[in-house]
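Note that one protein chain is taken out, while the other chains of the complex remain in position.
Chain IDs A, B, C, D, E, F and G follow the sequence of writing; residue 1 opens each chain.
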Amino acid sequence: MAGVEAENDLSREESRMIELRFHGRGGQGAVTSAEILATAAIDEGKFAQAFPSFGPERRGAPVIAFARIDESQIRDRTAIQQPDVVMVLDPTIMKIVKVTTGIKPTGMLVVNTSRGRAAIAELTGFTGKLATVDATAIAMAEIGRAITNMVLLGSLVKAAALVEAGTVEAIIDRRFGPMLGKRNIRAFRRAMEETDLG
Amino acid sequence: MAGVEAENDLSREESRMIELRFHGRGGQGAVTSAEILATAAIDEGKFAQAFPSFGPERRGAPVIAFARIDESQIRDRTAIQQPDVVMVLDPTIMKIVKVTTGIKPTGMLVVNTSRGRAAIAELTGFTGKLATVDATAIAMAEIGRAITNMVLLGSLVKAAALVEAGTVEAIIDRRFGPMLGKRNIRAFRRAMEETDLG
Amino acid sequence: MARRVGMEVSIALAEAAKLANVDVISAYPITPQTHVVEHLSELVADGELDAEFIPVESEHSAMSCCVGSSATGARTFTATSSQGLALMHEILYIAPALRLPIVMCVVDRAISGPISIWNDHSDIMAERDTGWIQTFAENAQEAVDLTIHAFRVAEHPEVSLPTIFNLDGFILSHMIEPVVMPEREQLAAYLPSFVPLQRLDPTKPITMGPVGIPPVYTEAKWTQEVAMRNALPVIEKCWDEFEQVFGRKYRSIETYQAEGADVLLVTMGSIGETAMTYVDQARASGVKVGLLRIRLWRPFPKQAFLEAVAGAKALAVVDRCMTLGGVGGPVACELKSALYHEERRPKVVEYQAGLGGRDIPVSDFDRMVQGALAVLAGKRVPEPRVLQVRE
Amino acid sequence: MARRVGMEVSIALAEAAKLANVDVISAYPITPQTHVVEHLSELVADGELDAEFIPVESEHSAMSCCVGSSATGARTFTATSSQGLALMHEILYIAPALRLPIVMCVVDRAISGPISIWNDHSDIMAERDTGWIQTFAENAQEAVDLTIHAFRVAEHPEVSLPTIFNLDGFILSHMIEPVVMPEREQLAAYLPSFVPLQRLDPTKPITMGPVGIPPVYTEAKWTQEVAMRNALPVIEKCWDEFEQVFGRKYRSIETYQAEGADVLLVTMGSIGETAMTYVDQARASGVKVGLLRIRLWRPFPKQAFLEAVAGAKALAVVDRCMTLGGVGGPVACELKSALYHEERRPKVVEYQAGLGGRDIPVSDFDRMVQGALAVLAGKRVPEPRVLQVRE
Amino acid sequence: MTQAFKFPGWKDLPLGMDILEPGSARRNRTGDWRSERPVWALEKCVKCAVCVIFCPEGCLSVTEEGYPQVDLDYCKGCGICANECVTACIAMEREVE
Amino acid sequence: MTQAFKFPGWKDLPLGMDILEPGSARRNRTGDWRSERPVWALEKCVKCAVCVIFCPEGCLSVTEEGYPQVDLDYCKGCGICANECVTACIAMEREVE
Amino acid sequence: MKGFDLLGVYSARLMEPGEQVVSGHRACQGCGEVLAMRLIHKELGPNTVTCSATGCMEIISSSYPDTAWAIPWLHVAFENAAAVASGAESGYKALRRKGKLPAHLADKKITFVGMGGDGATADIGLQALSGALERGHDMVYVCYDNEAYMNTGIQRSSSTPFGASTTTSPAGKKSIGQQTWKKNVTEIAAAHRIPYAATASPSFPFDLMAKARRAAETPGPAYLHVYSACPTGWRPASDLAIELGRLAVQTASFPIYEIFDGNRVKV
Partner (left out) sequence: MKGFDLLGVYSARLMEPGEQVVSGHRACQGCGEVLAMRLIHKELGPNTVTCSATGCMEIISSSYPDTAWAIPWLHVAFENAAAVASGAESGYKALRRKGKLPAHLADKKITFVGMGGDGATADIGLQALSGALERGHDMVYVCYDNEAYMNTGIQRSSSTPFGASTTTSPAGKKSIGQQTWKKNVTEIAAAHRIPYAATASPSFPFDLMAKARRAAETPGPAYLHVYSACPTGWRPASDLAIELGRLAVQTASFPIYEIFDGNRVKV
C-alpha cells in the first residue's frame, strides 16, 4: 500500500504502529491535520486514528492533537505518551511548550520554522530525525493566511511517507472545496519540495 | 386509664387492639374525627394511630379514614381490613358504599341517621352492636352546619368508651378554638346523651 | 420534660426542624411531602421559626437554592418526594461533591410511570450513587429523632456531607401517632450551632465548584468516598450521644429476635414494624425467624451487616423498588455483593413488594420466610419475585 | 457495497441515524455529544435527512418532546451526555413505562461535581433502574451498528421499549477511525419501517399515562419487567439478523481469549479494546487471562454471563463509576449478585478506574489482573479499589 | 368498599397501561357524591340552556322540547345550575337517606 | 506538555475541591497564547486609557505618567487595544520564533 | 341577569352536543377548572390531541381504568406539557410531510393542545412553555389558573395573588399571606411575540370558546390563560365558581383580553 519508499528509517514492518502528536494553537487546525492524515491512511486501506486533546481549549491557546497509523486494527485509545512523530505547526509554540516530551529517540520532529534546522536542533535539544519547513511563509504565499496545517502535512509525507501524497490531496480537495482546496494543495506540494530533511 | 365502664362488650383486655373505620365525604371531616380520637387515646397514655385513605379524593366523594387504639405499641400500618368499629358520618353514604365490609361480627356500627335503629339494621344487614344518632340534626342545631364528625365521636365515646369524654373535649377545645370549640363540645355531649344503643 | 403527644408524623418532623432552628428552607410541594413544608411555612408565618422560606418554582431550584444557601453557612433544610427528587437528580450529585451539609427529608413515593402518589422506594433508590448520607425511619419517633440526628451528622466537622432521612409516604408520613417531642434544652445539648467549614465570604474569597479536569477528578471523587467511609463511625457516635441526651438508641443495623434465627427478614423503612409483628407470631409458632432492619443505607454499614447476619442461614430480603431488567432489587443486590466473599454465606431470597402503595401484610412476610425456608430445605433459590402480582 | 471510510465516530453514528430515516430528532447540545446533533442538524438543513429537528431549550424538554413525538408513531431519536442525561432523569422512567421505542445515544461522560466533560460511566449508571434497553459500543463500527440495532430492537413489536446505546465520550465519540458505513439497501433489508403499537390517533382515542393507583401499579411495573426479560432473546435475534445482512456479529456477552483463562477481565465500553491488547501481551507471557465484555447491560444477560464465566477462577471487574458509600461499583455489584448462588463462583476483584477522563493504560489492566492472581494465590479479596489515586 | 371494576391481571394490562376505551370514566357514577340535588320548576324555565352550559359535570342536556334535563348518575349537586339559572327556577334539595 | 502546577494528592485537596487562593489563575501565563503583540508609539498617546478599559485580559494598566503599560505575561495579542486606540498609536507585531 | 348578557343567555342553547371530556370525572363539586376544560375541548372537537401536565385536571380525568377523555390524550409529567405537545406536533408534522401517516390520518387537520394548571405553567413548566412558544410549534397551550397548587392541597404558586393565604403562604402573626405579586404569564407569553395570546374565563363561556377556536386556528403557537375558580381551594360554597369568575373579570381583578403578535387588544 505505502508504495513510495520511505525517505527515512521509521521502521515500517507489519503492525508497527506509528504514533504522532501535533502541536498548534486553538483555531490553527492541528486537529484537522491529524484528521486528514488518518483519513488518508484509512483510504489507503490501513488502520488509523486521529483525535484531539479533549479539553476546552480556547482560540489562541496551545493545543495538541494525535494520530495513530497501523497495518492492523488499532485498539489503543489512550493518549499518546511516546510519539514517533511530533509535528509543530506554530513556531512560537516551542518557546512555551516542550514539544519533544516523550518523543522516541528514533522518532522524528517536523517543525514549522524560518530559522533553519540548526536553530531548532539547538532549541529543542532533539537529536533524532528533524524536518524543517518555513510553513508560515508558504502558507502566507499560497493561502494568504498563516494556516500551516496542510503545509506541515506535506513535510510529513515527504519526510515519513506514511501515506501517499495523492491520497492526501484528494482529501484536501474533498474537504476544502475547489477554491481553497487548490491553494492548500499548492501549499502542500511546495512543502514536499521545500522541506529540509538535513 | 379508661376509667369509665365500657357500655358494651368490645373486649378491653391488655393489648387487644381496636380498629376503626370512618366513612364520610371529602370535606366532611372523617379524617379529623379519626385524628381526634387517636390523639385522645394518646393523651390518655395509650397507643393509637389515625390515618386517611391515601387517595386524591375530591370534595363530595366518599372517603374513609382509619384509627387504631391499643395498650401497647402499634406496629401495623397496613390498611384496616376487619374493623372493630365502623363509623358512618353521612347517612347518604350507606346507599352507595357497603359500610359493613369486613367488620368483625363482634364489632360495632355507629351511624348517623334520622331513620332509627331498625331501618339501619335492615339496610345494612349488620347483626352486631349498633349505635345510631341523628347527628345531622344535632350538628345543624348546635353548629349550624351539617358537620357531624364531633357528634359521631360523642356517640362512639358513649358506645365504646375507648377514650374519656373529657379528653376528647379538651382536644376539641384546643383544636377548634373557643367559639367553634364550644359548639362542637355541645354537639359532642348531646350525642353522648342521644345516641341510641338499642 | 419531653412531651409525649399524638401528632401527624410530617408535622412532628417539621417541629423537629424548627427545634433545630433551621435558617433556610427551600422546598417545592409534592404529595406526600406537603404537610412537612406546609407546617414549616406556618411556623415561619407565625414567627415561631425565624427562617427564610423560599417558595421555589421547582424542585430543581429547591435543591439549587439549598446549595447556594448552605454555601453561605446557613443551616438549610428541604423535603421532597418521588418526581421532585427525580427532578433534583443532577444537583443531588453536586451537593455532596461541594461537601455542603444540607439536610433533606425524603418522603418516599413511587416514581412515575405510571404516576403514583403512593409509597415505595423507587424514588430514593435512584440516588444511591450520589454521595448523600441516608437513613430510614420506621415510625414517628424515629422520624423526629433522625431529623435531629441528620443535622448533627451532616454538619459534624468530620463529616460535612448532605444527609437524607427517609420516611415512607402516607403510611408513615400521614400517620397520627404518639411521639415524644424533644425539648429545646435537649436540642441545645445535642446539636451545636452550625460552624461552616467553608463559606462564601468576601473577606476570604474562595472559588467553589471549579472544573475537575482529569488530573484531579479521580482524587476529588475519592475524597468523597473517603468522607463517606469516615462518616460511618461518626454517625454511630452521634447516635450514642443521642442516646445519652434523649434516651433512645439507634444503630446502623438493628435486629429483632435475630438470635438463633435461621432466617432473617431484611427490611428498610416502616414495613419493619409489620415485620416485627410477623416475627413475633412466627416465633410463637416455633419458626426460627428474626428481623434485620437497615437503618443506615449510605454509607452502607457493611461490617455491622456482616456481623448481624453471621448466624443466619438465609436472608429474605424485601426491596421496595425494581431494577428493571437488572439482576434483582437494589438492596438485595448490594447485600449479596457485601456477602459475596464471606466464608459462611446465607442464602439470599429476594422479594420486591409494596410497590406503588400496595400494603405488605403480615401474610406476605410469611410467604417470604416460607420461601427462604424452602430454600433451606433444598429448593433452588428462586429468581427475585414481585409479590402480589395479580394474574 | 458498503464503504470503508475514515470518519469521526459521532458523525458516523449520526449518518447511521440518517440511514434509519428518523422522523424526529429532539436534542440539546452538551459536550461530548455535540458532534452527533450538529451533524444531524446539517443533514436536515441540507435536505439529506427529512426530519423535524426540535432545538429544545433543555434536555428535560428534549426527552419530553421525544415522548410526545414517539407517541404519534414517529421514529424518534435523541442524544445526550452527563448533566443532560441527569436532567432527563425523571422522564427516563416514564418513556419505558409508556412503552415508547425512542432511541437515544448516550455519549458517556462523568457527572458533576466536580464538573467534568470527560468520560466515565457515572451518568449512565444512575439510570440503571429506569427500564431502558442499554448496549455499549467499543469502536466506530460498533457505534454505527448498535445505532441501527437500537431502532430494530426498540420498535420490534415484541419489545416496544426505548433503547440507549452508549459510547464513551471523546475517547470514542471524537475519534476518527475506520468504519464500514452500511448501505441504504442493507438498511431496508434489516430495519422495517416503524409500525407503532399505539398512537395518539383521533379516530381511535386512547388515554396514555393515566394514574397508576395501588391496585394496578404493581402489575404495570411487572409488565415492564416482563417486557425487559422478553426483550433479551429478541435483542439476540436482532443481532443474528444483523449478522446475516451486514456480516458482523454481536453478542450480549462477548469474550476474548477466555478459554482456559483463570482470570477474566470484565469491561464495558471502549476500554475493552485496550484490555484486548493487554490480554494478548499477558497471554504471550503465559498469564492465563481472558476478557469478558458486557455489550448488553439492560436487560442484563444473566444466563450468558454465567456461562461465560463458568470456567474462570477470578474476575477482575472494572467499574467506570463509583457508588459513593456503597459496597462497590454498580457493575461489580450486579455481577456478584448474579453469581451469588452459583456452585462454582469465581472470586470477584473490583476496580474503579478511568474516572472523569483518566486513561486506563495497559499497565492498569495488568495491575488488576495481578490483584486477581494474588487472590487466587490466597490473598484476601481486597476492598473495591479506585485506581490511580494520587497520594 | 365497593369497587365495581375488576382490575385486570398483569397479562391483560394494555401496552403502556393505556386506557383504550374513550370516556370510560362514565362508569364512575359521580351522582354518588351528591348530598343535594337540583330540582326544576320548569314552568319558570325559559329554555335558555344557561344551566346546561355551566354544569361542570356536563350532566345536563336539552330535551326535545328544549328543557334542561339532568343525569343524576353524574350530577354531584354542586348547585351551580341553581345559582346561575336566569329565572331562578332550580332549587337544591337535600338528598334523603 | 508543561504543567507547572503539581497537582495535590487526594489528602491535600481542599474540602469540596474549593480553590482557596483568590485569583490563582494569575499563575496561568496567557501571554503564551499570543502570536502578535501590541507595540505603542507613545508619542501619539493622549493618555486616555481607552485601551486599558477595553482589554479583555485586564493586562493593561496606567503608569505614573499616565501612559498605558502592557503586562506581556497575560496579553493574548487579540489586537483590541490597537483597534480601539483613539489615536491609532498601537501596532500589532508578529511574535518572532 | 348576573351580568350575563342576553345574547349570551340565548346562544347557550345553540351549543353543539358532543363532549370530549365526559361525565364521570372526579373533579370536586362545582369545579370551575373542569368546566373550562370541558368547554374548551368541546369547542376544539374530536380532532384534537391533548397533552396534559400533572395537576387537578389530570388526576381527576385519568385514573386507571377511568378516563374522562374522548380524544387522544397523553400525560407525562408535571413540568413538561408544552414540550410533550411540541413533540406530538412535530411527530405528526414529520410523518405527514414524509407521507408516513396512515391513510385515515393523512389529511386530518389536528389541533395540538398542551395544558396545565397555573403551577404547571407559571412555575415548574414555564421553561418548557417558553421553549415551545419560541420554537413556533403550531399548538395551543392552555393554562387553567386557579391561583394555587390545588391538586396537592392549596399551596401557593407564583400566580397566587398578593395577600392570599395558602398552605405554603399562610397568613400568620408575621405574614399577611402571599408576599409576592401574581406573575403575569400572559404578558410573558406575549413577550415571546407569539401570534396569539388571550385571557378568558368559563364564566364567559362563548368568549372562552371563541378564543379557543381562534387559538387553534392561529398558525403557530397560541397561549390561552383561563381563570378557573376552585371552590375547594378558595373555600367558598360549591355553587359559586361561575359567579366568582364573573366578578373577577368585571372588577378587572382578572381582565380578559387578546394579544395579537404582541399587541394588546381589550375585549
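Throughout what follows, contacts are C-beta pairs under 8 Å (C-beta built on N, C-alpha and C of every residue); 3 or more make two chains touch, one makes a residue touch a chain.
If you're wondering where the values come from, they're calculated on a predicted model, not measured in any experiment.
*Asks:* Using the touch definition given at the top, which of the shown chains does the missing chain touch?
*Replies:* Output: missing chain touches A, C, D, F, G.
*Asks:* Using the document's definition of touch, tell me which of G:98, G:192 or G:213 contacts the absent chain.
*Replies:* G:192
*Asks:* Thinking of the whole complex, not just what is shown, which of C:71, C:124 or C:172 touches the missing chain?
*Replies:* That would be C:71, which touches the missing chain.
*Asks:* For chain C, which residues touch the unseen chain?
*Replies:* Given the touch definition above, chain C has residues 23-24, 26, 50-52, 54-58, 60-61, 64-74, 76, 90-91, 94, 98, 193, 199-213, 216 touching the missing chain.
*Asks:* Could you pull out which residues of chain D are in touch with the chain that's been left out?
*Replies:* So the residues of chain D touching the unseen chain are 28-31, 34, 37-38, 41-42, 44-47, 53, 55, 57-58, 83, 87, 112-115.
*Asks:* Touching the absent chain: which residues on chain A qualify?
*Replies:* Spelled out for chain A, the touching residues are 26-27, 56-61.
What we mean here is this: only the chains that are shown with their structure count from here on.
*Asks:* Name the chain whose C-alpha centroid is most distant from the C-alpha centroid of chain C.
*Replies:* A
*Asks:* Hey, how far is the Cα centre of chain D from the one of chain F, in Å?
*Replies:* A distance of 46 Å separates the two centres.
*Asks:* Rounded to a whole Å, what is the gap between the Cα centroids of chain C and chain D?
*Replies:* The computed centroid separation for chain C versus chain D comes out at 30 Å.
*Asks:* At least two partner chains per residue is the criterion; list those residues in chain E.
*Replies:* 7-11, 17, 19, 22, 30, 33-34, 76-78
*Asks:* Which residues does chain C have that touch at least 2 chains other than itself?
*Replies:* Only 31, 83, 87, 97-98, 112-115, 118, 209-213, 216, 219-220, 222, 357, 389-390 qualify.
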